[in-house]
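With one protein chain removed, the remaining protein chains of the complex are shown where they sit.
Let's look at chain A:
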Amino acid sequence: MITASNLTKNYGAKAAVKNINLSIKKGELFAYLGPNGSGKSTTIKMLMGLLEPTDGTVEILGEPMRLNNTELKRKISFVPDTPDIIGKLTGNEYLNFVASIYKMDKQVYKEKRDELVSMFELGGDLGTLVEEYSHGMRQKLVVIGALMHSPKVIFLDEPNVGLDPKSNRELKNYLTEYVKQGNTVFLTTHTLSLAEEIADRICIIYKGEIKALGTLQELREQAGSGRTLEDIFLALTDGEDVHVQEYTES
């Protein structure tokens, strides 16, 4: 579903992402973790085609990812880390806009919109201008816009920032069910418990390089018994000695 080969991004002399190789399968919920500035957002933007890699290739659903490949983009979705959406539209106008761009059938759109809006409890605010929304409400709106056309692959860059506990729980359950239906989720988050709870595989990136990759069980086994994901994460990103195989995928 998602394949990245030798993905590299340099900003001048500084390497933001170094030679990353990933292969994420259909029906997998993949958590991509790392401290601030480790290269998570850069990777996700390159995977989405929003940022041109210095080197390497990206394939999604078997096709090379390019900015002008609109047919492929119609099958995927992205929730950015900052929900910068057009403030002068109401929540409903924003969703209508997204549905039109994704060429959704009106009836299907209405049903999906109503389901998601009710799930995130945004119904009463759909007529309000987005610029009046709080950060959490914007985040909910962007998530609804990203999910309602039922993409086969969805990229979420820290989607739970600003979400209230109930919405967080709903999103977690929705994503778990979503991957069971054969869809793929690529998720970055700082909430390690979320990754622990729902991810099929976890990748830890630090200073642009993959430090560990595997299932939670595999990471724990390699790190030694009794170690939590937080212990492993902090050890890998603090330079502490930890017995986790640093790179497990070619």
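Simple rule for what comes next: contacts are C-beta pairs under 8 Å (C-beta built on N, C-alpha and C of every residue); 3 or more make two chains touch, one makes a residue touch a chain; residues count from 1.
As a convention for this text, contacts and distances are computed from a predicted model.
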{"item": "UniProt protein name of the chain not shown, from \"Amidohydrolase\", \"Rieske (2Fe-2S) protein\", \"Spore germination protein KB\" or \"ABC-2 type transport system permease protein\"", "value": "\"ABC-2 type transport system permease protein\""}
{"item": "Among A:47, A:60 or A:104, residue touching the chain not depicted", "value": "A:104"}
{"item": "Residue touching the undisplayed chain, where the options are A:15, A:89, A:161 or A:234", "value": "A:89"}
{"item": "Selected residue (touches chain absent from view) among A:63, A:131, A:177 or A:238", "value": "A:131"}
{"item": "Footprint left on chain A by the chain that the document does not show", "value": "48, 50, 52, 67-68, 70-74, 78, 80, 84-86, 88-90, 92-93, 95-106, 109-110, 113-114, 126-129, 131-132"}
